[in-house]
Every structure is written in C-alpha cells, then in structure tokens.
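So that we are looking at the same thing, I have put the structure below in structure tokens.
Removed from the display is one protein chain of the complex; every other protein chain stays in position.
A, B and C are the chain letters, set down in written order, and residue numbers restart from 1 in every chain.
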Amino acid sequence: MRLNSAEIEKANQVHSAAHRRDVEVLSEQLARRGLDPEKLIAKIGAFQVAVPSWALGTGGTRFGRFPIGGEPGSLDQKIEDAGLLRALSRQTASISLHIPWDIPRDAKATRELAAGLGLKFDAVNSNTFQDAKNHSNMPRGLSYKFGSLCHSDAQVRRQAVEHNLEVVRYGVELGSEAITVWLADGTNYPGQANFRRQFERVRDSLKEIYKALPPHWAMFTEHKPYEPNFYSSVVSDWGSSLLLARATGERCRCLVDLGHHLPNTNIEQIVSRLLMEGRLAGFHFNDSKYSDDDLTTGCIKSYQLFLIFVELVEFLEGGSIKNPPLAWMIDASHNTKDPLEDLVQSLEAIALAYGQALLLPRRELEEAQDHNDPAWAQEILQNAYRTDVRPLLAEARLRQGGAIYPVEAYRRLGVRERLVKERGSGTVATGL
Amino acid sequence: MRLNSAEIEKANQVHSAAHRRDVEVLSEQLARRGLDPEKLIAKIGAFQVAVPSWALGTGGTRFGRFPIGGEPGSLDQKIEDAGLLRALSRQTASISLHIPWDIPRDAKATRELAAGLGLKFDAVNSNTFQDAKNHSNMPRGLSYKFGSLCHSDAQVRRQAVEHNLEVVRYGVELGSEAITVWLADGTNYPGQANFRRQFERVRDSLKEIYKALPPHWAMFTEHKPYEPNFYSSVVSDWGSSLLLARATGERCRCLVDLGHHLPNTNIEQIVSRLLMEGRLAGFHFNDSKYSDDDLTTGCIKSYQLFLIFVELVEFLEGGSIKNPPLAWMIDASHNTKDPLEDLVQSLEAIALAYGQALLLPRRELEEAQDHNDPAWAQEILQNAYRTDVRPLLAEARLRQGGAIYPVEAYRRLGVRERLVKERGSGTVATGL
Amino acid sequence: MRLNSAEIEKANQVHSAAHRRDVEVLSEQLARRGLDPEKLIAKIGAFQVAVPSWALGTGGTRFGRFPIGGEPGSLDQKIEDAGLLRALSRQTASISLHIPWDIPRDAKATRELAAGLGLKFDAVNSNTFQDAKNHSNMPRGLSYKFGSLCHSDAQVRRQAVEHNLEVVRYGVELGSEAITVWLADGTNYPGQANFRRQFERVRDSLKEIYKALPPHWAMFTEHKPYEPNFYSSVVSDWGSSLLLARATGERCRCLVDLGHHLPNTNIEQIVSRLLMEGRLAGFHFNDSKYSDDDLTTGCIKSYQLFLIFVELVEFLEGGSIKNPPLAWMIDASHNTKDPLEDLVQSLEAIALAYGQALLLPRRELEEAQDHNDPAWAQEILQNAYRTDVRPLLAEARLRQGGAIYPVEAYRRLGVRERLVKERGSGTVATGL
Partner (left out) sequence: MRLNSAEIEKANQVHSAAHRRDVEVLSEQLARRGLDPEKLIAKIGAFQVAVPSWALGTGGTRFGRFPIGGEPGSLDQKIEDAGLLRALSRQTASISLHIPWDIPRDAKATRELAAGLGLKFDAVNSNTFQDAKNHSNMPRGLSYKFGSLCHSDAQVRRQAVEHNLEVVRYGVELGSEAITVWLADGTNYPGQANFRRQFERVRDSLKEIYKALPPHWAMFTEHKPYEPNFYSSVVSDWGSSLLLARATGERCRCLVDLGHHLPNTNIEQIVSRLLMEGRLAGFHFNDSKYSDDDLTTGCIKSYQLFLIFVELVEFLEGGSIKNPPLAWMIDASHNTKDPLEDLVQSLEAIALAYGQALLLPRRELEEAQDHNDPAWAQEILQNAYRTDVRPLLAEARLRQGGAIYPVEAYRRLGVRERLVKERGSGTVATGL
C-alpha cells in the first residue's frame, strides 16, 4: 500500500494551527540565541537515515516471537513499507537489504519500485550467522556453526567469502555502494579457538572480499562483544574493528552499533576515536538497557544519543576532521511494538538528537573546555538538549510533504489495519 | 539406546590403575588434614542433580540454531538420554520436564520407562512465554505477547493459571513434587506497564495456582532481570522473588538460576539471604560471562560456584539454618557442544564444587572470621578449592557403576554416533 | 556571606524580559494540553530538596583531592553556604548534617542561624566508616576497620550503636526528625565473614538504635552493593534493606541512593517496589556512569531520573499508595566543579524531572498500559520529557525571590570570589 499526499495532508490538519504557533515561538527563542531557524530546518530536513529490511516484521528472542499482522511477505512489500515510513517521516530515503533474505528477482524492477517511492539502496548486509540450507549463500553446503570468515576450515571461509561477493553483486545491481560485514564469529567456551588465529583468518578473508569490491564501494566492519557467541567475539570492540579496517584497505571503515558494547561503555568517546582516525563508517542506531536489546532508538538513553551527536556535529558542520561521509542506519528489533511505529519513533529520536546538537554554540563550548569549566560546559550542553526542537522536525517533515505527527498520522490513517487487510495476518517477514 | 554395565566397565579399564593410585594418594593427603575420604566419597555419591528435558537437544539464539544429529525426537527418547547421563555420571537421578514440550502420552508407561533407568521426575516447568497455537496451554487462544500472570487482561491471566494447573496435573501423574514458575513477564519500554499492578497481578495469580497444589507439592519462583523483556522483568531479582514467595504461601520458595543476575552480582550472598529466610528452593545451574549465556556450569566462574557451595555446606552439613531440602537442577543451552557431553561436564563441575566445599575446616574458618583474619580465611578457602578432588568424584561414580572419566567414555563408546544411527540426523528436540 | 534580595533582583534583570515571554508561550502550550501552568508552578515551587553538609567542600577520590578556595571551615559556614543555595535556587530549605563532622557547639544558636536563612535540619547522618581518633564517636577507641554494626566484636557494635544514639541527640537538638544509617560494613575477600551472621548483627544493632529513637523520628537504611568494601556489603541491595527495615520497626524505611546499584539496574522499578511495600524513605540524588561516581544529578542519565519521578508522581499526586512522606536529599561529590554550582545544577535537574513528570496525562497513560500499547505509552512519556519546562522552574524560583538563572547569577554576583576573599583559599571543608 501507499500513502498519498492528500491523506497525509488530511492527517496534518488537526495539528496544523498548533504546529504553526509552536514553530513561531520556537523560532523567536532560537533567534534570541543567535540561531537561524531556517537553516536548522534545512539541515534537519536533509538528514536521512536508512531503514533495515530485516526489521520491517516482528522481531523475536530465543524464547519466542509474536507476529503482528500485515507483515511484508516479499522484498517488494518491504520496499513498500519503507515507502510508508518515508511518506510519513521524510527522515528516511533508503533501505538497507540483507542477503539471502532480500534477494531481488528482478533488480531493475526492484530499483524502479524503490525510486518511485523516493528510495535508494543503502549498504547491503551479508549473513554468515545462519545455515540457509539449499541456498546460494551455502554454495558448498558447509556450516557456520563454528564461524565463517574465522573458521579453521579453509573451505568454510571460502564459502563465506563467496557469499559476501554474491551480496556485493546484488548490491551493485541495486545501486548500493557499501557492504556491511557483521560477523557472529567467536567462541562459546574458553579454549575453543586460538584468538589470534581467528583474528588473522578474518583479516585475510576480509582482504579477499575487499579486493573484489567495485572501486567506489566501501566495506564496513562492525564490532560486538558477545551474542550469539558467549565467551568471545572475533570483532569484539572498536580496537579490533579498527585493526581490521586498517589491514583491509582505505575504504574499509568501522560501523558503530549502539547496542554492541559492554555495560557502561562511553560510546561517544569511541565515536570520537574513530573519527579522529578517519575510520568511522557510520551507525546502526537502536537503544538498550542491558545488552543488545535492539530497542527503539532514544527510548532509554536519550542523552547518550545526544552526546554522540555532540561528537558528530563538529565533523558534520565542516570541522577539521578528515573522515568520509557517514552512513546512517537503524538496526532494531520490534518484538512487541508495531515495527513501523517503532521505526518512526526511532527516526524522530535520531533527528531530535541531531537537531539539539545543532543548537550548540560551539565556540562558547570550546572556550569553556579550554578554561576547564565543566559546570559551564554542562550548562551549554543541557541548554541545547533541554530545548524542545520538535517543532523544527515537524516543519522539516511538513515542507517535504510528511506528517506533522507521524505516529499519530499512522494510526489516524489506519495503516496497520490496511496492511492486514491487504496482506492478511499470517505473513511473517524474513529477518531477525 | 542404553549403555550396559559391561560397556562402561570396559571403558573404565584404561583408567583403572591410574585412578586407584590417585584415590590412594589423595586419601593419604586428606587424612593428613583430618578428613575421612570414605565419608567424602559417600556424600559426593549421594549428591544428585536433575537434568532438564529442554536441554537434551541443541540450543540456539535468536540468530540461529545448528542441530547436532541424533537429538531425541520424543519424551521417551529424552528420558533415554537422561538415562545415558545417569549411566555414565551417576550424578543425576531425575529429569525436569517442560510442558507442553514434554507431555507424556501414557504417564504410567513413562514412569516405568524412567524407573527402569533409575530416574525420577523432578520439578515440572510451565511455559507461558510462547504462544503454542492449537495446544492445551492455550485453552482460550489468547496471546502471551504482553505477559501471562501479569497481563492486564484477566482472561489471559486465567489461561496462564489454567496452564499451570495442567502442568501440575501432569507432574502429579509422573510423581513430581514441585512446579517451577519462571515468568518471562515484563516490559520492553518505559511506561509500557505499571510496575506495581504487574506485580500484584502476578502475586494474585501465583496464589491461585498455589491453592490448587497437592499438599506435599512446592512452588518455585525464579527471578531474572531481563530477557526476553528488555526494560523490566516482573520477577527481576531475589527481593521480588522473596516478596512473591512470602505472599503466596509456606511452600513457595525462590529458585536461583546462576545466569539470572546483573553484572558483578554477589550471588553467593543472595544464596545466604534466601537460606537465612528459609526460602531457598534450589538452583538452576549454568555459567555465563555476559548475560544469561546458559553455558556449561563451571566453565567461566568456577570459583564463584565453589563460593556458592561454601554457603550451602553449612546448611547441608546440618547447621542451624532452617530451610526445606534443596532442588538441584541444570538449566543450560548447548549451542555448539554435544548436549550430552555438555551436561556431563556440568554434572562434574557441580560435584567438584560440592566436594571442594566439603573439605572446608568449618570451625577453623569461623575462628578466622571471628578474629577478622581475611588472609587466613582466604588460605582456608583456597586450600579447599585448589585441592584436586576429582579422584573422589570418579570413585563415587565407579562405586555406583558409572564411568571413571565420563566424557571420555561417552566418546570411547561412540554414544553420539550410535544415537545418530538410531535416530537419524534430522530430528530436532523440542526445547530452547 | 549572604545574598540579599536586591542583588538577586539585579542579577535577574538581564533575563527578565525573555523569561516573561518564555513563561507566556509555554503556558499557552500547556493550556492546549489541558494543563494549568499556575498549579504546576505552585507544585514545583513547593518541592524542596535537602543539601548535604558533607558536600559543600571539594570532594576527592583515593587518588587525591584538589580543593577550591573559600570552602566552609565550620558548621556555621556550611549553613551559610546552604543559605546561598536557598537564596539563589529556592529549591532547598534544609541541610542534612553528618556527625562527627558537623557537631554544633551551641545547638540553639545553630538553629537560629539556619532559621534566619530559611533553613531547617533534615535527616542526620552517622559515621561508622572512619576511625575518628579521640572523638566522641569512638567512645571506646575501637576500630571500624572490620565493620561497625556488623562487627564480630560486641564492643565495637556497642560503640557504633552509641555513636548513632549520639547523632540522634544532636539531631533532636537541631529539630531533625530522622537518622540515616549508611553502613560501609561488608567484606573485601570471600570467606572473610559469614554473610548471615553479619546481617543478623546489623539487624539487632539497628533494633537497638531504633528503640532509642524519639517516637516521631524515622530511621532510614541505605543499600549499596560495594565500596568501600569490594567483595560484599551487608546492606547490598533493596531486598536486604527491606528485610532490615521490616525487622527493625514501622518507622524504619529504605533510602535509595541513585549511585548505589549494579550496572544496568532498573532503579525506577525498585522505587516502585519500595513504595508498594510502604517502605520508601526517599532519595539520595546524584548521577553516575560507572559506579558510585557521585556526579551532578541528571548530568548522565537524565531520562532515568525522569522515569523515577514517573513512578513517584502517582504517589505524590495522591494515588492509592500508602507510604509516609518522602525525604529528598542530594548526596554528591564535587571533585572538579565548584560545589555550590554543582548543587545548583543538581537542584535544577531534580525539579526539572519532577516538573516533566507532572505533565503526564496519567489517565491516558493508564489506558495505553491497559491496552498494551507500548508505542503510545512511549509517546506520552517522551512528550512530557521533551517539553522544555525550565520556564516554570524559573518562575517558581522568581516568585519566591530566587534567581531566574541560578548558576549564571552565582557567577554574575561573584559568589565564589567573595567566599575566597572572606574565608581564604586554604580552608578545607570536612566531608567526603
């Protein structure tokens, strides 16, 4: 299904007057701080985050899964869902695919379908954490039970390399320009493997994949300390990820998934480190309280999200940091919320953190830092964070034809009900 | 399949001489400390731990599952596997069932099968964390997506209560004497539910189940801070579990699963607290590095396991603590090991920790404690822990007809190969 | 030194016009949501948090301390500092003393001094974590090296009990009505003490102190998992604290220090549990990223602070929960910020979280909860949290004679410089 602009306009009507007033008074407040609301709206409007194809259906845990109706049963329907998200939020313009779950039957048609909805294809993702029997990612029928690119058996590594190359081929057909290699590789028990040899095998395998990349493509490595392996991960932390990226090649960079860190990790500092080294690939946004919980971005640690954007804004606003442009993606799991509502909430939270960070008077902050004035630096940060910039986000959406209040519009327009009607309640989307 | 005593004897031959020598010299060392090896062997031999029916097949994570061949395809085959574990290890004499995965078609026949293998039925477990469509645990066809005993909808609570009562009925038929109620109930997002009302509903539902228990039955509540819910759990910690046990009734006690705690928790202190209150039900043994990893008991934090037995041994050896007898169970998941080998290793690790704790000169330890002499208390604990008591374990097994070296015997006797031959490589056991 | 109203008025002038405008437009926005700004201002204005006498000077770590000048060198000067905080913020009207650091030489004079500054005396705090040689809290000259109320030596326990009774006597003279008993008691090494006996001794000692309390006094127990002991704490968690409170008496309740929890703890759920049991004493506010960091309240986990107030607001607004009135205190350490600025920032953050929680449409939230609608519940919570209610706080302060922008006023009025001038730069305040 699609949402046309008349429907969205209609959904906007009830909020229109209040919204105009909110923009007006916020603009006045910002002007008092020497900020130009128009520039802020333009920047926020231009900020676009990719949605993950694997998270358009209900997610689950090892304990179970409770599907919602109307889940997309095909790649085309997933693209349609991304189109719905775009129509409402105007904060996403691309979709990140996962192979073999999202193999296009006809790449040209798939591209056209997406283009018609204003969507491009973001980084493609390979899958070597499952054995997909009888499928192209298992050309040799060998198992990933004990790893893929790190495996002690060269044949398994070869199979995994070939699968990644296949993913690149699909990506090329769709116009993607990067591959994300998240590896489940690791061990469950002390002694199970030699850490160093595992690492060296992954490094060599990544080099092989990298060599076969089109010259304008980038490769993203992604660290994670545990799960699905519970004693060690090969790409356990940003240090390991950086070693791999450097060994692999110039266009290999490190992706930061917010949920992939040990308790209490200062993630914003890791972001700073990777930017400093010119090796930050971008983000997999989500939120967590305990582990890789894959919750809605900003629903638990919203100030941390803001602090990450505080690190980014210097780079985004044209500072001296040398790093290629960043990739923005959501990677979440929706076990109990409607996946589309959850993604809309994530998109809003990310834009909000960006908008707040844009308010920072950076020179004043630097001064407080140079004078070792933490209390004043905190005033500056909290003043930005505590400002309610939601009207700017809504205005940015509105100007691009989106909804003033996307979650509410989604409900008002009965999107889920219409999806269930169209697709039935029995479909289960491929994904996590 | 079954292992007969001749097979095990044969497997023991190669180790026999060395074993006798090891028992001899260890006995001599222990005698020097004033310990009676015969008494220790008898206590270790009498210590029996239940195995979980749901962990006799390969386990998995949300990312995938890699089955091993020869998994038990029926309750009878699960009981057979428990029989194999018993034959080799002599450290297990019961099996803990999970309903609806393990519904006996003929309770009498099932009991006889088990009895023939020297097995009884330990606590039965209910399942309200999954929707088992078209099944008896879903009499009303309502979903547990948003909880079971805590649900805001009285009908769902009723369904969950009825399922628990059904589990008790099965347990009664099999001779079990306790029900373990582990609840996945909780929330994924702040604000999703009112903590207090959720708690009160669980409390009231537990009371209903408790009222229907046979008078000699016990009920076990089990705490867990997160997973499958990632913002809050209703029975999140021992404090909550104790409140529920007290509200429910005298025979309601608190089960401690070693993996169900926040990072750095002092679990042995929690064990002491629950014993002090007379409300310790027993254990779900496993090990973990990060989260509820469900690894082999003792494979990561073996000293912690010993310290837990240090707390228990005062009670087990007849101290002044008033607590009903404890239930000993394993609750692990075997994602990459052979489940039977994994369970054999867990059984050994548990017996080892018990054996080490039995070495403690308790009066000397109390004296060090009374005199605030932590260095000496540490000497006492480490002296017990560092002693290699494996010969006592082997001797205890041997005397009951078990294997001197169970994992090695398992392999020498080709058990897995024979299971695959018998059952095929395609069966997938029900369970986690 | 004191700040007179003319000074504060003058500091307010520069912000006055903008503030009036901010209040105006926020009031309009709130009215649209059906909220009465006047009621909100009144509630926020009435909300008062005690400041800790031990945190008016620079704090330190075991690695060092870097004093700021002008620290209060006497109890009178500490009271003066609390008066400055009150003058600027109007969010504090009491001070919480720590004995033996804050023994009044003349209780009547001390009371009058405080009263003249609009201050009362909040809960008094005992100190049994240090050996204060030749002092009244060491009547028997025995050491707390191995604990106080938990000590194996009855004489040490007696000394600690007597010290607590002495603290109560000082409190009575000053008009306090509660004693906070935070215990450092615990162990550094496994085996050092018997957990159960330690607990029982603390319980019996608390009972002794409780018996001697004036009938209108309350006793607060406070849990903490570690530090200064690094293997176990006697009052390690809310469960232990609740057991102690119940064993001690009706007016013994459990205090929650935000920094006293293991990584990832859901503190708001603990707050709910203690309220449910009618045993919540109140709070020691601060913030932390790793451990008991004692940072400015709200500087790291501001959403968590809000979620705590979400739990509280049902009680504060007159719901059905039966719990005595709560005690609100800050307990922070200011290692690198000016202590007074830090406290002003904490006071603002606490009032902000309260103000945001007051915006919640509680009936609508309950409906979302009853219908298991986590996405909508999140919208409701985030709508409250994202609203910039700072103008209401400023207005509440202004109406009571305080500063529109307290930190800025503090600097504009040169408070620290004047304190240094008055007291010198060499004074070091007693405290942590």
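FYI, a contact is a pair of C-beta atoms (placed from the backbone, for glycine too) under 8 Å apart; a residue touches a chain by one contact, two chains touch by 3 or more.
Computed from a predicted model, the values in this text were never measured in an experiment.
Colleague: Please pick, from C:83, C:171 or C:225, the residue that touches the omitted chain in the full complex.
Modeller: Reading the full complex, the residue touching the unseen chain is C:225.
Colleague: For the full complex, which residue in A:72, A:171, A:339 or A:374 touches the chain that was left out?
Modeller: A:374
Colleague: Looking at the whole complex, which of C:143, C:383 or C:400 touches the chain that is not displayed?
Modeller: Of all options in C:143, C:383 or C:400, contact with the hidden chain holds for C:143.
Colleague: May I ask which residue of A:236, A:288 or A:302 touches the chain that does not appear here?
Modeller: The one listed residue touching the chain not shown is A:236.
Colleague: So which bits of subunit B touch the chain we can't see?
Modeller: 18, 21-22, 25, 28-29, 32, 263-264, 266, 289-290, 296, 299-303, 336-338, 341-342, 345, 352, 372, 374-376, 378-379, 382, 385-388, 390, 407-408
Colleague: Quickly run down the residues of subunit C that touch the omitted chain.
Modeller: 59-64, 66, 129-131, 143-146, 184, 188-190, 192, 225-228, 230-231, 263, 288-291, 293-296, 299-300, 333, 335-337, 432
Colleague: Which subunit A residues would touch the chain omitted from the figure, given the whole complex?
Modeller: Touching the chain left out of view, subunit A contributes residues 145-146, 152, 187-197, 199-200, 225-226, 231-232, 236-240, 242-243, 262-266, 268-269, 272-273, 275-277, 303, 307, 310-311, 321, 365-366, 368-372, 374-375, 377-378, 380-381.
Assume only the chains that are shown with their structure count from here on.
Colleague: Which two chains are joined by the greatest number of C-beta pairs in contact?
Modeller: B-C
Colleague: Which subunit A residues reach two or more other chains?
Modeller: In subunit A, residues 263, 289-290, 296, 299-300, 336-337 touch at least two other chains, as defined above.
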